[in-house]
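Left out: one protein chain. Kept in place: all the others.
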Amino acid sequence: MKIVTGNDLTTGAVVWWTGTAWSRHITEAIDVGDKGEAIARREEAARRVNIPYVIEATPGAHGPVPAHIKDRIRATGPSVRPDLAVTPVDESVGSYVI
Amino acid sequence: MADPIAIPADLRFRDDEPADEPAVSLDAFLDQPDAVSVRIEGGDDVRRLLPMLDRIQLIEVDFPRFRDGRGYSSGRILRESGYKGELKAVGDVLVDQLLFMRRCGYDSFAPNEPIDHAVAARALSQYDFVYQKAADGHTPVWALRHG
Partner (left out) sequence: MYRYDTYDQAIVDARVEEFRDQVARRISGEMSEDQFKPLRLKNGLYLQLHAYMLRVAVPYGTLNPEQMRMLAHIARTYDRGYGHFTTRQNMQFHWIKLEQTPEILAKLATVQMHAIQTSGESIRNISADQFAGAAADEICDPRPWAEYIRQFTTFHPEFSYLPRKFKFGLTASATDRAAIKLHDVGLQLVYGPDGDIGFRVYVGGGMGRTPFIASLIRDFLPAASLCSYIEAILRVWNRNGRRDNIHKQRIKILVHDLGAEEFTRQVEAEWQAIRPNDDDIPLVEYERIAAHFVPPPFEEGLDDRIDRTDPAFSAWVERSAHTHKQPGYAIVTVSLKPIGGIPGDLTAEQMEVLADLAERYSFSDLRSTHEQNVVLPHVRKSDLYAVWAALREADLATANLSLISELIVCPGLDYCSLANARSLPLAQKIAERFADEERQRDIGELKIKISGCINACGHHHVGHIGVLGVDKKGTENYQLLLGGSGAEDASLAKIVGPGFSEDGIVEAVERTVEKYRAVRNDGERFLDTYRRVGVEPFKEAIYG
């Protein structure tokens, strides 16, 4: 699947395209098919996101799992600080990154 | 911050008449003893103009990309060497560079994209004090401290 990600302009928080809005939770990211680039450009131009880009991901039990480790870390938080995870209560955080 | 300065409509901070000849390339200029206007590209060595500074009325220096800072050195070298004519920054000139360019001796600007004059006015009057001498004659802080 393909999902779109970026950073919130004013806060820098990692965000994921849900189909209608930008969410901090990758669990809400949708498969954009081949429309990713167009969505990214439109949302960037409208200043609703900063530096968006399209990535590969595979569906997982806890939402999409990005293909690249960098985006998996963006989705969950620093691997050495599970207390700062995006969803701290998510126990799968530790195994998810690798 | 000082009162915002007035920005000339044509971004030319000089009182004299502009040169009426278009600027030619450095090589062409060096071949034309009567030329008075020259255009410097990013990689040109402005010191090639030093022997004839007196006859030059306009030097345009190109800033091909705003991150390319060679023009700041070119400007300063020209002013240090006594150039009194118009020194124009052309190309990818953004409002946030104007102050540094003025300090390096530029007194006119031809940016690729229009500049917001209100923003420019604020940018040029943002700093009352500067740490170092440059080509704009602004007294550096060390001179103020020690009279």
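Which chain is which? They are A and B, in the order written, and residues in each are numbered from 1.
The rule is simple: contacts are C-beta pairs under 8 Å (C-beta built on N, C-alpha and C of every residue); 3 or more make two chains touch, one makes a residue touch a chain.
None of these values were measured; they are calculated from a predicted model.
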Out of B:29, B:72 or B:109, only one touches the absent chain, namely B:72
Going by the contact rule already stated, which one of A:21, A:38 or A:84 would touch the omitted chain in the full complex? A:84
Contact footprint on subunit B, counting only the chain that is left out: 1, 45, 66-70, 72-74, 76-77, 80, 94, 96-97, 99-101, 103-104, 116, 119, 122-123, 126-134, 140-142, 144-146
Logged for subunit A, residues touching the omitted partner chain are 7, 9-14, 47, 50-51, 67-70, 73-74, 77-81, 84
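Everything below uses one rule, namely that only the chains that are shown with their structure count from here on.
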With chain centres defined as C-alpha means, what is the inter-centre distance between subunit A and subunit B in Å? 46
